[in-house]
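All protein chains of the complex are present and in place, except for one that has been dropped.
When the chains are written out, they are named A, B and C in that same order, and each has its own residue count from 1.
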Amino acid sequence: MSAMPAPQPIRRQYKDEVIELLGNRGVSVNDIAELVMLIQKSYLPNLTMDACRRSVRKVLAKRETQNAIFTGVALDMLAEKGLLPAPLVDMLRQDDGLYGIDEVMALAIVNVYGSIGLTNFGYLDKSKPGVVGRLNDPRSGQVNTFLDDLVSAIAAAAAARLAHHERDVAD
Amino acid sequence: MSAMPAPQPIRRQYKDEVIELLGNRGVSVNDIAELVMLIQKSYLPNLTMDACRRSVRKVLAKRETQNAIFTGVALDMLAEKGLLPAPLVDMLRQDDGLYGIDEVMALAIVNVYGSIGLTNFGYLDKSKPGVVGRLNDPRSGQVNTFLDDLVSAIAAAAAARLAHHERDVAD
Amino acid sequence: MSAMPAPQPIRRQYKDEVIELLGNRGVSVNDIAELVMLIQKSYLPNLTMDACRRSVRKVLAKRETQNAIFTGVALDMLAEKGLLPAPLVDMLRQDDGLYGIDEVMALAIVNVYGSIGLTNFGYLDKSKPGVVGRLNDPRSGQVNTFLDDLVSAIAAAAAARLAHHERDVAD
Partner (left out) sequence: MSAMPAPQPIRRQYKDEVIELLGNRGVSVNDIAELVMLIQKSYLPNLTMDACRRSVRKVLAKRETQNAIFTGVALDMLAEKGLLPAPLVDMLRQDDGLYGIDEVMALAIVNVYGSIGLTNFGYLDKSKPGVVGRLNDPRSGQVNTFLDDLVSAIAAAAAARLAHHERDVAD
């Protein structure tokens, strides 16, 4: 283990790092904000895209969200490079229908804004609008088994947050 | 508390009782099996309605499912009769958007067949096909704040069970 | 249903109401703060009782917590009065070992401050220190099947919150 990097102190916050990591995988804050607008506009007619982006950033500022993103994206990338052991590498590369750890990890994000986000998470994950659809397109050349669920969960949590803080919807 | 009934021994199994209770609230095993068929037929082309009904009955045989149904339907019926304290009675009668205990209780059912059912639960709860739509119709005259989520969860769990036991899909 | 009260508008916040309701059932903010001190003092040596009480109040200000308390305590009180149908009334009055909806509802509270509170919730619920032990004493004359889990969950969430916001531990 000669190449082992020196241990780094762990910070409380990694918001900028997760935004950069999501960007490297093809997902912007704006992409997720569009999902929030899609699911909340019929309930909150004054909702602005600025408010949606702000809510996504609030969700990304939670350490629970950051932990799930770091872990899920690392697994996607290791599967891409063939660096996971079998049969895990095959489950992730083939997005195996009986593998549900991606949903479990996504749920941890949803729960931070309470259980009212559960329904929207499932809806986004199944109907795959916008960026979720692009992540599921095999032509992306990426393994996104975790990332598509994480993105749906961030959007569902940001929508739940807006429902809880209705005064934040407009600018 | 002169009217208190004598304590009864608790059994391990209440499958017949929950099927009867669901029937009294307007939901049959067949209604739920139709939801299972809807979400699984594209993955399991040989799936029969008999197999769907059998899978629903297996989910209803789990004590965790029975506990959730007894509790949720009791809350719905007490809200209907105005026998719950404020503000809970108002949250349930108005199906308050910030009340998520119904989703929490439904999730306990979904989890029994693993996390792969989460997505289908959210999808059914949001798109409200078949019996879920009828339960959400205010003309039903019932409070179904818990019941619609419970029914979506039973269907999602029964679909996950079929995915795990593919050999059971045909007769 | 001539006695049905007029529907009331639902507020966003019921913090004062849940503190009063817990008080009526024999649980003070201070009782819960003592549990927080017990589980966090070895990690946060400067932790004060004031900081513990403040953290408990923050958890009680979350709507998810309030929903769980209103629902769980209503079920306890209805079981006490024999106003729930069989077999649910017997499960709650006998704190049936196969009934886990109380744990499910408690988990919704824990999750609001992230998954790191799970362990402390289980520990408090099993070892029953302080007020949790008093709630489990049959001589209390109350049905506390839900309340003891809710109190353990509030304490676990308040401890997780302090871990996430370490600067708040002292005054």
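Some observations on this one:
Rule of thumb we're sticking to: a contact is a pair of C-beta atoms (placed from the backbone, for glycine too) under 8 Å apart; a residue touches a chain by one contact, two chains touch by 3 or more.
Source: prediction; values computed, not measured.
In the complete complex, the hidden chain is touched by one of C:V29, C:I116 or C:I154, namely C:I116.
Of A:V27, A:A108, A:L124 or A:A159, it is A:A108 that touches the chain left out of the display.
By the touch criterion stated above, the residues of chain B touching the omitted chain are 12, 62-64, 108, 111-112, 114-115, 164, 166. Not every partner is drawn; the one left out touches chain A at residues 1, 3-5, 7-12, 14, 17, 63-64, 67-68, 70-71, 74-75, 78, 81-91, 93-94, 96, 98-101, 104-105, 107-108.
On the side of chain C, touch with the chain left out of the figure occurs at residues 43, 97-101, 103-104, 107, 114-127, 163-164.
To be clear about the criterion, only the chains that are shown with their structure count from here on.
Contact analysis places B-C first among chain pairs (by count of C-beta pairs in contact). Of all residue numbers seen at the chain B-chain C contact, over half occur in both copies; the interface is built from largely matching residues. Centre-to-centre separation of chain A and chain B, using mean CA positions: 28 Å. Centres computed as Cα averages put chain B at a distance of 26 Å from chain C. In chain B, 98-101, 104, 107 are the positions where the chain touches two or more neighbouring chains simultaneously.
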